[in-house]
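All protein chains of the complex are present and in place, except for one that has been dropped.
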Amino acid sequence: MKNTQLNLGLIGVGRIGKVHGEHLSYRIPRAKLTAISDVNLEEAKSVGGRLGIGKIEADYHALMNDPDIDAVVICSPTDMHATMIEEAAAAGKHIFCEKPIARTLREIDKALDAVERAGIKLQIGFNRRFDANFDRVRRAILEGEVGEPHLLHIISRDPGPPPIEYIKVSGGIFLDMTIHDFDMARFLTGDDVEEIYAAGAVRVDPAIGEAGDLDTALVTLKFKNGVLGVIDNSRKAVYGYDQRVEVLGSAGGAVVSNNHPNTTVISDATSVRRDLPLNFFMDRYLDSFLVEMKAFVDAVLDDAPIPVTGVDGRAAVALGIAARRSYEENRPVRLEEIEGK
Amino acid sequence: MKNTQLNLGLIGVGRIGKVHGEHLSYRIPRAKLTAISDVNLEEAKSVGGRLGIGKIEADYHALMNDPDIDAVVICSPTDMHATMIEEAAAAGKHIFCEKPIARTLREIDKALDAVERAGIKLQIGFNRRFDANFDRVRRAILEGEVGEPHLLHIISRDPGPPPIEYIKVSGGIFLDMTIHDFDMARFLTGDDVEEIYAAGAVRVDPAIGEAGDLDTALVTLKFKNGVLGVIDNSRKAVYGYDQRVEVLGSAGGAVVSNNHPNTTVISDATSVRRDLPLNFFMDRYLDSFLVEMKAFVDAVLDDAPIPVTGVDGRAAVALGIAARRSYEENRPVRLEEIEGK
Amino acid sequence: MKNTQLNLGLIGVGRIGKVHGEHLSYRIPRAKLTAISDVNLEEAKSVGGRLGIGKIEADYHALMNDPDIDAVVICSPTDMHATMIEEAAAAGKHIFCEKPIARTLREIDKALDAVERAGIKLQIGFNRRFDANFDRVRRAILEGEVGEPHLLHIISRDPGPPPIEYIKVSGGIFLDMTIHDFDMARFLTGDDVEEIYAAGAVRVDPAIGEAGDLDTALVTLKFKNGVLGVIDNSRKAVYGYDQRVEVLGSAGGAVVSNNHPNTTVISDATSVRRDLPLNFFMDRYLDSFLVEMKAFVDAVLDDAPIPVTGVDGRAAVALGIAARRSYEENRPVRLEEIEGK
Partner (left out) sequence: MKNTQLNLGLIGVGRIGKVHGEHLSYRIPRAKLTAISDVNLEEAKSVGGRLGIGKIEADYHALMNDPDIDAVVICSPTDMHATMIEEAAAAGKHIFCEKPIARTLREIDKALDAVERAGIKLQIGFNRRFDANFDRVRRAILEGEVGEPHLLHIISRDPGPPPIEYIKVSGGIFLDMTIHDFDMARFLTGDDVEEIYAAGAVRVDPAIGEAGDLDTALVTLKFKNGVLGVIDNSRKAVYGYDQRVEVLGSAGGAVVSNNHPNTTVISDATSVRRDLPLNFFMDRYLDSFLVEMKAFVDAVLDDAPIPVTGVDGRAAVALGIAARRSYEENRPVRLEEIEGK
């Protein structure tokens, strides 16, 4: 684009939509948020009023059809993502879409085809790539500080499980929770997974098992380049939101620890202790949401490569599907087995 | 005040003025920045344009005289602070003023008298009180986690000295740099200093000594309640901005370490290492600037006590004056000795 | 036993034999080392002379037949362990034996039968159980500090691979290296493994692959009580001997980090760093060798339960055999599959 500022429309002003809206309005000088839509028009008006947005709609098509809008930010429920991507692509809008694109590869492939035909840019909202800790590990690998990767660990635990009603429609732990870690694994190694083995258990809450899901998992990944990786998931770490990675390479290792609200350490007659890690994903990853959106705006305005592509979005879903099959059949599953599903 | 939103005018849009301006415009819902002034009108227009401010002036009196403005934020050079406080007080505006109020107790007392007569609220910009690390130590003391304080350490080192031209007009290390630590010492202990002993040296750059100043100091504080404290200052810590405190009390200790840009630790064949602490005071203390301004806005709107008062601003300057005398005469100086100077 | 001191004979004075010899001679008051044997008589004389031992033999049967010896410490090569255990049991000696008992379950079962028939005590040299870090994790589990275990991580990496000649006769990474971690997994969880899945790779040195072995592995463990665990092994962590564990439980988590030669942290213009972890297993685990031997001496003298039994020694070997099969067949292997092999 030749423009110096990108006009954006925001579709959906739920929790994550509000964050993107505020960032686009106040904290990204090259961005201009000009329109908002939400089926809940009152909520759209409330958010739009606070951010000083002129155009507020209940129907997102009004944004798709607005010639002044260069790009849309899709924060609707997951089952709308693929359709909206296709419509936005047809309208020639660049797209930032929250993950996952869809829960089947068939739907994803249809959406990505539309994007490719339209020649527009699509970025998927894997915000953790833009977190300072994980980005530092990626740089350590890219710049040779740890040499060639051999082993990868991802520990990703929630402070507590979501409501059972959510669990039931979540698509299961591998598509709902591990999906972030699958993307992180591909991001850090810069490679694709060839085979996956998922061990799972219900340890946190029997109701999760009754709903047909798992709350505890260890997923082994074999990458094409020979790296071995493991993802550790739990729906409940009582001490907070536990988000760590670790890489061992031929020349060294890189280890991420959690973010805490302060660095103060208190020693008393009993222990040496500090406050718990940040407990809420929005606090923990707030900066990363800003950085990812800046990256999207820059990539569109500068016609530069998108940092998280549709291919990345697809790969994470494919891994989620493969993990589920591996768990169900208790055997290693090759990624090629689930192609086209 | 009965208002739900506070109208503010910003005087001075240098480095710190810009930060306050952005926070007031975008990040403090109860605040409304309505006017900006700066002797550099072009700069004021540039900042005001970006923030969407209607009223932009070269002469700050236009803000003092504006009946729609409830409070002013004074970010002008130090030698204007006292006069502006007096004028704002006379105009009935509440005041947030950057530190120090002035460099003599006489000027400060005159300004504080004006504030008291006018019955308006004055907050001094000791932002570090609002930092999450130091605030946690203060809470550890208030809530009895460390018992009654016995010993206090403050380590406060800059990543590098300012230009010699600045040093020459800075008022000296004790009023320019240690002043923050004097306030921190009073904040943490909740007490006043009775006697001070300052040891100083020129270790970083002989030119600082030639300019009549010091670049390295150890200041011993004896508090009224019997606590002993020491402040360690250096104009140059090559590893970054070093900002730590430590308290020993009858029931435990609290220790603050530095803030780093990420938590990633890299081990290679040579060492186990991490990236340097945040190097720039604006990065390190960005959150604290926001929290202090929110606190000011809340205190005015809710007619609640101001968290950093004129008395606090005065005490830190008195300590700076006493420290300089102690250094010059190489003896402990009681604070009562420098009263009225 | 009614004795107040235990008379011991030491069989084999290689690297680990020397350590046990010194501990028994000088640092365990309830122990008295009275005899040493080694096929290398010169070496036996050299060690025995330094420790002031009266009886020094080339043939270990002289120790087995010595009525004044209550217990033998077997530090011979692995392929002698089972036979020596049987002979010592037949002679009524209590036995401390280095790991592994043997490399087949058949041999192990024969030796354990002999021990049971003789009614003597047998302790296997899984010294890591006696390390202060891991013992603290075990206590955290036993005392409920972390609640019921859900997930277990063991990271166990050597600073560099042994010579290829050693690799060829080592029994493979799972029996040579992971065996310690199998025991640690059982120790920490207090439970047995039901199923195992081993992913392996040759990442460190192709020559290791040519010798038919692996140098990098991720082993997934499913315990009978539902805990999921993973063991991460590498023959080469350039930053040193990497020995960590981590447990997540229903009430919290416990994480072990490495031991360093000092706590000094150095910050310069480049990084904040510390010296590498202890690099040599003998430095890292020296204390644990002393504690395990004290525990053996105490258990015999006080007729108390042995802390690491023959059953423990057998279970670790069974896991090594199962891991190898899992790797070769690339599928999860149930432990019951390899019984009797």
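The first chain written gets the first letter, and so on, giving A, B and C; residue counts start at 1 in each chain.
Just so we're on the same page, contacts are C-beta pairs under 8 Å (C-beta built on N, C-alpha and C of every residue); 3 or more make two chains touch, one makes a residue touch a chain.
Values in this document were obtained by computation on a predicted structure and should not be read as measured data.
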Subject >> Chain not shown: contacting residue from A:Val238, A:Ala251 or A:Val311 >> reply: A:Val238
Original post:
Looking at C:Ala44, C:Ala254 or C:Met293, which makes contact with the chain not pictured?
Top reply: C:Ala254
**OP:** Just name the one of B:Arg30, B:Lys55 or B:His150 that touches the chain not displayed here.
**Re:** B:His150
Original post:
Since one chain has been left out of the picture, which residues of chain C touch it in the full complex?
Top reply: 25-27, 29, 50, 132-133, 135-137, 140, 145-146, 251-259, 261-269, 275
Original post:
Which parts of chain B are in contact with the chain that was left out?
Top reply: 147-148, 150-151, 153, 155, 157, 197, 199-201, 203-204, 216-218, 220, 222, 226-230, 232, 234, 236-239, 242, 248, 250-253, 330-332
Subject >> Touching residues on chain A - with respect to the absent chain >> reply: 237-240, 260, 267-277
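Rule of thumb we're sticking to: only the chains that are shown with their structure count from here on.
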Subject >> Length of the line joining the C-alpha centres of chain B and chain C, rounded to whole Å >> reply: 58
Original post:
How many angstrom lie between the CA centroids of chain A and chain B, rounded to a whole number?
Top reply: 39
Original post:
Per the centroid of Cα atoms for each chain, what is the distance between chain A and chain C, given in Å?
Top reply: 43
Original post:
Among the residues of chain A, which are close enough to touch at least two other chains?
Top reply: 251-253
